[in-house]
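Of the protein chains in this complex, all but one are displayed in their positions.
Let's turn to chain A:
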Amino acid sequence: MSTTSLTTKQSLIIIGNGMVGHHLVEQLVEQGATERYDIVVFGEERHLAYDRVHLSEYFSGRDAASLALSTRGYYTEHGVTLHLHAAVTGIDRERSEVITDQGRHPYNRLVLATGSTPFVPPIPGSDRENCLVYRTLDDLDAIRAAAKNATTGVVVGGGLLGLEAANALRGLDLDTAVVEFAPRLMPMQVDSEGGGLLQEKIEALGVQVLTGRVTQRIENGEASFHRMVFQDEKVLETDLIVFSAGIRPRDELARDCGLEIGERGGVVIDDRCLTSDPAILAVGEVALWNNSIFGLVAPGYQMAKAATGTLLTSSSEPQGGTFHGADMSTKLKLMGVDVGAIGDAHGDRTPGAKMFRYLDEIKQQYRKLVVSSDGRRLVGAMLVGDNSVYDTLLQYYANGLDLPEDPAALILPSSEGTPALGPDALPETAMICSCHNVTKGDIRATLDAGAVDLGTVKDSTRASTGCGGCTALLKSVVDHELEARGVKVDKSICEHFHYTRQELYDIVRVEGIKTFGELIDKHGSPDTHKLGSSSAPMLGCDICKPAVASILASCFNEPITDAAHIPLQDTNDTFMANMQKNGTYSVVPRVPGGEITPDKLVVLGRVAKKYELYTKITGGQRIDLFGARLEDLPAIWGELIEAGFETGHAYGKSLRTVKSCVGSTWCRYGVQDSVGMAIYLENRYKGLRAPHKIKFGVSGCTRECAEAQSKDVGIIATENGWNLYVCGNGGMRPRHAELLATDMDEETMVRTIDRFLMFYVRTADRLQRTSVWRENLEGGLDYIKQVVVDDSLGLGAELDSQMQTVVDNYECEWANAIKDPEKLKRFRTFINDARPDPDIIVTEERGQLRPA
C-alpha cells in the first residue's frame, strides 16, 4: 500500500445480480476492494441472487429465501449498494454512465454479469399465453400458476435443462412430454447409444419422448389449450409449453454500446475478463472466451475471481490469476437417472482417440471411455444410468494421470467392485472443488492449520458449497487425511457408552435388552471409572439415561413410570408434565386433530379454574394449562381422565400433535376429510417415543391451511389421494418438508409413514429432529425414498412389525399411573409435609395467574 491514501473512491458498477454477479461481490469484499471502490449493483430480478443451479428445488419444497445466496444485510454491512428490480437499459460509454429508469449513474469500471436468457425458437405461436420458459423464480411461479388449470405439459428441448423442466412438470401432476429436435436426448452430452438408454429410462417414468421433431407452429387446440404441429403435419395437444431450446447470452447492452460481440453472441473477453473496452469487464454466461460460452456455474466463478484480480491490480498479470477456460465435465441426476460427461465425451475433438464401451441393457447402464491414441491418458468419458465411477474418471482426466494397464477395468463391472482411485492416489494439485478452486493441497493445508473435521474444512475453503458435485469426494479426502493424521472421530454418546445412539438402538433391539441396568452392565464402557471401591455398576448420566429410556420405549413401549425406567427419565417424563421456570408444570391433554367437543372444553375450563391454571391455546391446536403444582397433578389428571382425556405427551420426545384444517366436511375447497385423517394418525402414533419430538400436519387441499409442509410429517390431500411430505421444521431453523410420495391411498400412506418414522427412530442421533437427520443422512431424500418407499434394504416388514408393537402396546401413561398408588407417591412435593412449596409465587395479569 502506498502512503498516499486515495482521497476519493472510484465507482464500480456491476450489472446483474445472478450467481456470478453475486460471487464477484463476495470476491471483491474478501479482497478488500471496497477500500478502493464504491460498488453499486443493479439486478433486474425482484430477488437477491439465488442458487439457480438448484432452482428446481423450488418445486420440491424450497422457497426463495432458502435458495438465496446471501442477504441484504451482507450488502449493507460491506457498504455495497444493491438495487433490485432495477434493470439497466443502456450504457453510455462516452460519458461513462449506465442508464436505468431512475436515471444515470457514472462509473469508472463496469462489469457485465447479465447471464443468459432461454432461447425461444421463432415459431409462429410461440408467443401464445401459457408458452413459458425455465430460468428464474418468476418463471417457475408462472409455470406453477399455469399448471393449476392444465393437465398436460410439453417441454420443447431434450437437453439438460429441458429434462429438468420436464421433471418439474411431472411433479406438478401434468402428463408430460419432451419434444427434441435432434434424433436423441441430450445430444450435447451423450451419443446415440447413451441417448437411447436415457430415453428408455425416462419413458419408464411416464414421460413421453418425441425425438427428431421440428415444431412448425402452435395454434389453438381442440381438447387442450395448444396444438403443436410438426414438420410431418403430425400434431400434439397440450395445455402448457415450456421452451428449453438452449440459452442465449444477454449481450444486448454490450451490443448497443458497440462492444465486440461474438459471431453467435456473447461479449468477447480476454484472460483478464476485459472486453474490447478496458474499462468494462464481463463475467459468467454472458462472456465469450476463446469463442466459447460457458453455461455452468464453476467457470463463471473462476471468471469472477479473475475479474477481481483485474479490478485490483493494474499489471497485466493480476493476482488472483487469469481465466484459462474451464472444464465442462458434468455429472447430474435427471429424474433419478445418472448422466455424466467428461472432457471430449464424443471423442470427436481428439485426433486418433480410441474408445471403450460397455452397455448393460438389463441394468440399463452405459459407460464409455475415450482415451488418447497411445491408450495412456483419458480424454473423455460418458456415463448413463450409473455415475459411481464419475469421480474417479474425472480425476484421471483432470490430472492427466496414467491410466491402468487395462483401462477397460475402469468401466467393467468386477466382482471386487470398481477400482476406485483412492484419495491417496491423487496428486496435491488435484482439483477437488472446481466451483471454489479447491485442490487436495488446499485441503491438506487447512487440516495442517488445525481443522479437525469436514465442517471446518468446508467453512474455510468453501469446498462443496457451490454446485455440490464434489461432496462425496471431499468427504473421502478429508476422512482419509484425518485418518492419516491419526485423528479418530469419537461418536460415543457419552462417557458411559462407546456407541452412537444408532448402535445402542441396534444392540437393544437385537439382544432384546429391556432395562438400562442390563445395558450398562453388558455394554457400558469398561475403561471408565468405577464408582468408589464397590464393584457396583456405573449409574449413567443425564445424557445416556434419557436416550436409552427413549430407545427402550421405542422398542417395547413399556410404561415409562415403571420402577426400572423412572430414574432414567427427564423430570418432564417422570412427572408426565412440562416443568416451567418456577418449578410448576404445564398440562396438555391430547386433542386429536384439534377436534374437541363443547363438553370437553367445559371440563378443561372447569379444571383450569379449580386448580388456578393459566390457559393458552398452543400452535398444535390444543390447550395448555400452566402453573400446576406437582402435588396437584394426580388430581388434575383424575378429573381429565374421567372426562375422557388422554395424556398429550407434550413433555415427551414423542409424537406431539397432528394439526389439521377443517377439510372437506366444511370447507368449500377441501378435497378430502383432513380432520378424520388427522385423528386417525394421531391415535395411531400417540405414545411413539423417538429421538426428538415429532409433529404432523394434514391439509385437506393444496391451499395447505394446516401448514403441513413445516412439519416432520406433512400430508396434503389431492383429488386422487394423499401426498406425503417429510422432514420439515418450524422453530429456530425452519425447513420446508420434501415430497416423499404422491397420490397414495390411505393404506399405502399409513404404511409409508410407519416405515419412515421407524427408520428415523432407528437411525437418528439423540435429540436430532427429522430435518437435521435428513440433512446429515448420506444419500438424502433419495435414500429415504429407497428405504421406505422402494424397500431397498429389505427392512420393510421389520419396520412394519416394530411399529405394530408400539401401536399395540399403547397405554395412556397417566391412566396407568393414576391406578397405582406406588407411582402416585412420586407426586408429593415433600415426603414429610403436605404443604405446597411456599416459594412458588404468582401474580395476576390479563385476568390470569402467572409466575411473579
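We take it that a contact is a pair of C-beta atoms (placed from the backbone, for glycine too) under 8 Å apart; a residue touches a chain by one contact, two chains touch by 3 or more; residues count from 1.
Throughout what follows, contacts and distances are computed from a predicted model.
**Q** Just go with whichever of "Cobalt transport protein CbiQ", "Lactate utilization protein", "Nitrite reductase (NAD(P)H) small subunit" or "Xanthine dehydrogenase subunit D" UniProt uses as the name of the absent chain.
**A** Answer from the UniProt record of the missing subunit chain: "Nitrite reductase (NAD(P)H) small subunit".
**Q** Tell me which residue among A:182, A:257, A:445 or A:579 touches the hidden chain in the full complex.
**A** A:579
**Q** Out of A:54, A:751, A:826 or A:850, point to the residue that touches the absent chain in the complete complex.
**A** Only one listed residue reaches the unshown chain, and that is A:826.
**Q** Using the definition of touch stated at the top, determine which of A:65, A:279 or A:539 touches the missing chain.
**A** The single option touching the absent chain is A:539.
**Q** Of the residues A:222, A:263, A:808 or A:839, I need the one that contacts the missing chain.
**A** The one listed residue touching the chain not shown is A:839.
**Q** If I consider the whole complex, including the chain that's not displayed, which of A:89, A:149, A:571 or A:665 touches that chain?
**A** Going through A:89, A:149, A:571 or A:665 one by one, A:571 is the residue touching the chain not shown.
**Q** What residues on chain A make contact with the chain left out of this view?
**A** So the residues of chain A touching the missing chain come out as 495, 528-534, 536, 538-542, 545-546, 563, 566-572, 574-575, 579, 581-583, 825-826, 828-833, 835, 837, 839.
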